[in-house]
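One protein chain is absent from this view; the other protein chains keep their places.
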Amino acid sequence: MTDSLDRLSAPAGLLIDRSRTVNFDFEGRRHQGLSGDSLASALYASGERALSRSFKYHRRRGALSMAGQDANTLVSVNGEPNVLADMIPLSEGLSARAQNTWGGLRFDALAVMNLLGGLLPAGFYYRAFYRPRGIWQFWEPVIRAMAGLGVLPNRAPHALSEKRHLHADVVVVGAGPAGISAALTAARHGASVILIDENRRVGGSLTYDNAHLKDPAQRIAELEETLRSEPGITLLVDSVCTGWFADHLLSVISAGSLIKIRARRCILATGSFQQHLVFRNNDLPGVILASAAQRLISLYGIRPGRRAVVATVNDEGLQCALDLQRAGTEVQVVVDLRTVGLADSALQEKLFQAGIRYEAESAINEARAGSRSGELIAVDIRRIIAAGELAAAGEIIYCDLLCMAGGTMPAYQLACQGGARLRYAEESAEFSIENLPLGMYLVGAVRGVRGERVSGEWSGIGLEQDAAHVASLALQSLGLIDEPSVAVSAASAPVNHAWPIFAHGGGKEFVDLDEDLQVADIQGSVDLGYRDVQLVKRFSTVGMGPSQGRHASLPTALLVARATDRLVDETGVTTARPPFAAEKLSVLAGPPRHPVRHTSLHQRHLNMGATMMPAGAWQRPAFYGSPDRRTALIQSEVAQVRTGVGAIDISTLGGLEIRGPDSCELLAHIYANPLRSLAVGRARYVIALNEMGFVIDDGVACRTAENNYYVTATTTGVDRLYREITRWNAQWRLDVDVVNVSSAFSAVNVAGPASRRVMAALCPDLALDRNDFPFMACVNAPVAGIAARIVRVGFVGELGFEIHIPSSRGAELWDSVFKAGRDHGIVPFGVEAQRLLRLEKGHVIVGQDTDGATHPDEVGLSWAAKPERGFFVGGRSVAMHRAKGIGRKLVGFRLKPGAGQIAEGDLVMSGGDIVGHVTSCGAPLAGGDTIGLAYTADTQAMAGDLLRLRALDGTLLTATIADTPFYDHAGERQEV
Amino acid sequence: MKQILCPMNGLRDIDEFVYGGVVRDMPDTAHCSDEDWSEYLFLMDNTAGLVREWWLHSPSGYWFIAERDTVSDVISATFDPSLFFTWAAAEHTQANSDD
Partner (left out) sequence: MVMNKKTGSSDFCVINLSHRPRFGVRGRGVSAALSDRRVPLPNHVNTWLRLSSGGITLRTGNHEYWWLSDAEQSGGDSTAWRNLSEPDCYPLFCRDSHCWWRCSGAASLDVFGQLFTIDPQRAGLFANGFAQTQVAHINAIVVPAEGGLAMGFDILCDSSYEEYIGGVLNEMAAER
């Protein structure tokens, strides 16, 4: 264990503050790190390289990328599972534990799984555990307990985070040298730019691959200063872009909350993922990517190891070796898979000068672990004799660090979410991205533009010019400039090897570290017949782990192509879908917001003790009083309306105000009923049909003036009806104005034999008796001094007056109604009582007693739909259905008390066949019959016939069909 | 998430809009055959290519017509219904003037 303060001196350590130590603990042991460290870097500096146990085999794992690109670093921090240790900054008192272990990281009891590897090939659970029958019930909980990453704390505090929306002309994802160049170019030509980077500092590869910079810290600081002082640029660091959506909407997670960015153009400078090499035991702690070693040195000032071997397929490995040497690591050998002469000669010369051994055409056959530490102690290097084949014998080199530079894979995910495709070029063994969505551009390494080496030193000039050129194309398309800048040729040296995979008889050559998948697992999937890479993925789970194939996609594509005797270009990689990085559901959800609608009388209902119920988005009083006395309260309300007077808030009822010379014609087209004969001051029940001739809404149409109609509609249907009407009229273009006034008017129905006396007190100047104000008349008159429309309708079957007033005066009216009704014992009644009252009259509720295919004739409304009188929506269909014959009918039925319990939805049976169902039912009187409405075959629908009902639990009951209405058959009480 | 350029309100997220069906001519209900009417109700062209559709901008209650390519899902034009009906009426007049 090295002293945590034993760091390399500046300029190494871009992120750390050597003067501030931070205390934390890992796996119950105390540690110290420096301010600016990530959890993983602080542990690495203390010699703790193993951070987790792998998913299936429980092998020790350490950071591979030191940049959050692999899942080996997932730990639980302060109780929160699945935190990337190489991304989370160290904080005082931080407490972390490894995941996926039984008994801790060091002595994981499940390490035995590694020995059972042969029994657990990919997909083993599909082919085992089904014999003897029932054995899966035993094994499933065992496997579930053993598999999985992290434990969700049941008592985690609820987190709420707001979402934000940002807008820009250009969004640039990635603040490496290419992204910075593109962003500056765009901003300097007048575009508003948002530049995003997932790291804490900008610079991308400049923050770790920076041997060519004299003072990297200063350079990074300069870049940040330039970006922050550029007025057109908004810089977001520590922000991950997790998804690209249509028309350049990006989801970005920043400081624990979601930002949705809408841009007109999108430039991806997302870079590339350095790949690992596939050989036996390539997953041991101590085996890391070359860029990870460079990050340890440059970002954290940590010497990555004492004795190192570098394995590489390109010049990046040679540069890494030189960086290691400069940081005090003894580089034993650079193992280069390439044939002799392909390495950059200047770099090779530097290696030679530094005394570092270089072996071309060689690779790693195996990495070896120390028996006690379980970490890297040696590698076995051998000559390559053919693609994927090594010589029979090699050389053992002792080392505690192996750095792999296995090639690159562009960070294609966001582009491919947008529909771009990956193409593979055999000559360079590289994937490139094509078919970008309109308005998306690529710059930098994701485009295959990587800069060049001049005398062995990396130069980004060509890369920056190329990025500026691409930005200028975006600017031109936005109309901000006339001509784009000149295109530069930015060809880069090849970086990939055609076959960096070395299968081993002993296995454990990991293709996918997250899912513990070896070469044989991929090959085995193909052997079983899963020849498409999409099937290989789903069968073997390759690429389905937290790193989502960042390192697994390329070797999988190579292996599947070879195994199925196809080109890699034909095989491809699996579909990229959001999110690119993990997202917490609380961040996506934002604060819970569920729209709720209240009438102007809402508070009055609460004050009167109402039990509220939802009706669509509205809240309505179900009944008044406590829920434990529900049935009795409802029956009492029903009784009061039948014998005295009650008032109900019907403000939620939809309302349409229709005015203009063509009002009557519009209504005649929309509603099935003929309306031309409706006189001023009269109201009529109307139904609306859809084009198929089925009932979709009903209401009462009042003609308040020559060219002025006020039509009510159902609470939940009015908005859709209003849309239909306005769409029809966008075609018909009748001279009419239609307003949805559902919220503009509140309404109260005062109903019951005593209602006229209450109205008399409210409207002393209005003639209210039967001749002056008959049934189905409407009048404009003040009620309690408030301008109102009064309509006499019969929904509940008693004498009643609907009072419609502007909703701003609603509460005032309600108070006046109750004051005027006090002497008559007025009570409020709710939706439940109203439903029973109307049920007694056999009135149909659209949406309750009608379904998506209810023809007017089925529900006794044939009188309302007469296509022969003229065109209305659905008329033709009504006629056609009528000619064919209607098969079912809605009938009323009675059930004696004590005969059983029925509910809405109970089935109507004929022999063993279902012929209908119960749509409404209830018992209005305590100890009285249950009444209801049900659909049944129209051949068995005569009053007196029996109706066989089947309840949910299978009980059979028999009810008797009865003529409706059940109450006041002649309708005298409502027309008095 | 897709955006639509509403002729009245400008560029907006698609969830401010409600789809209203393909723009179609209704057969003359008084004189068409049962077959024609059934076809109008139940059979759609399912065009792979440009279609004209009704769209409603819900916050403003404004109906308009969009031309959309069903293959690429690109909305190439949006316009006020009055423009469409004027054109169609003109085409209709043009066609009928030849006889």
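Labels for the chains are A and B, by order of writing; each one numbers its residues from 1.
Here is the rule we use: a contact is a pair of C-beta atoms (placed from the backbone, for glycine too) under 8 Å apart; a residue touches a chain by one contact, two chains touch by 3 or more.
Computed from a predicted model, the values in this text were never measured in an experiment.
Although one chain is omitted from the display, it touches the following shown chains in the full assembly: A, B.
Within the full complex, the residue among A:114, A:465, A:807 or A:919 touching the omitted chain is A:807.
Within the complete assembly, A:743 is the residue of A:373, A:743 or A:960 that touches the hidden chain.
Touch with the chain that is not drawn comes from one residue among B:11, B:30 or B:83, which is B:11. Contact between chain B and the unshown chain involves residues 8-13, 15-16, 57-60, 62.
Mapped onto chain A, the interface with the missing chain covers residues 162-167, 260, 262, 591, 593-600, 602, 618, 657, 659-660, 737, 739, 741-745, 806-808.
Operating definition for what follows: only the chains that are shown with their structure count from here on.
Residues of chain B touching chain A in their complex: 1-3, 18, 20, 29-30, 32, 34, 37-38, 41, 54, 56, 61, 63, 81-82, 85. Within the complex formed with chain B, the residues of chain A that make contact are 245-247, 249, 262, 691-692, 723, 726-727, 730-731, 733, 740, 871, 875-877, 880.
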